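Chains shown are a subset, placed as in the full complex.
First chain written, first letter: the chains are A and B, and each begins at residue 1.
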Amino acid sequence: MTGSLLEILNLLGKQSHAIDSGAAQQWAETFTPHGVFRSPTYAEPVRGREALTAFATAFAKNNPRTHHVVTNVCIDREISPDECRVKSNLLIVTTTQQHGSERVAINRITTVDDHFIRHEGVWRIAERIITRD
Amino acid sequence: MTGSLLEILNLLGKQSHAIDSGAAQQWAETFTPHGVFRSPTYAEPVRGREALTAFATAFAKNNPRTHHVVTNVCIDREISPDECRVKSNLLIVTTTQQHGSERVAINRITTVDDHFIRHEGVWRIAERIITRD
């Protein structure tokens, strides 16, 4: 378990910095080539790296000064040395100007269920399911 | 240190998901059989798995849409390979409906001092002391 969790923690940290800084392709590459992203915030699942890149590009454009804060990461179930399920909570934190001063708020908090597989030696997300809590 | 911290990070993540999803017994099992939970929010310490399970059941019932967000986890003191003190901060994050829209707020932030021991090969909390900051 040990090494896998650490690699996954690192990947999830990188993933947040990627989407929040507009590095859309880097974000998409945290998924497997055919990775799927499902969220109740969006009408349809996003499938595959090309669509994931477009999704992240649009997200960054439409959500300035937004942070994906990943917490409570744990391996929920180890399926094999190359496959596991990881649970975490994601806080969407936004900074806005209000009456001349800045206001930082938690826009929403979600639970994230990730199906991780080791793809070409590297942990990648095969499927992410977001639940609004 | 290395392996222990990772197991403890995983356990603390699981613990938050357990109490927030109402898995009271799973939460209680992150403590040793005679584990103690002390918090200024509650009049009396909670002692032992049966009482801890009842506590978590009541918490989940009385606190819908609440997340325990664990952060700043570190091993404060290594006592032996099977015993250590771990410090963290815990944010209690709640989602409520307000004037028809959702509002996510940090209800409180606390410091958590955990006395961990390796019980039957697994890290468990022998005593947790919460301090309101």
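Just a few scattered comments:
Definition applied: a contact is a pair of C-beta atoms (placed from the backbone, for glycine too) under 8 Å apart; a residue touches a chain by one contact, two chains touch by 3 or more.
All of these numbers come straight from a predicted model, not from anything done at the bench.
Oligomeric state of the entire complex in this file, given as copies of the one sequence with 2 shown: 3.
Quick note on the criterion: only the chains that are shown with their structure count from here on.
Averaging Cα coordinates per chain places chain A and chain B 24 Å apart. Interface residues of chain A, counted against chain B in their complex, comprise 1-2, 5-6, 9, 71-76, 87-89, 91, 105-109, 111, 133. Across the complex, chain B meets chain A through its residues 2-3, 6-7, 9-14, 16-17, 20, 65, 67-71, 93, 95, 102, 104-106.
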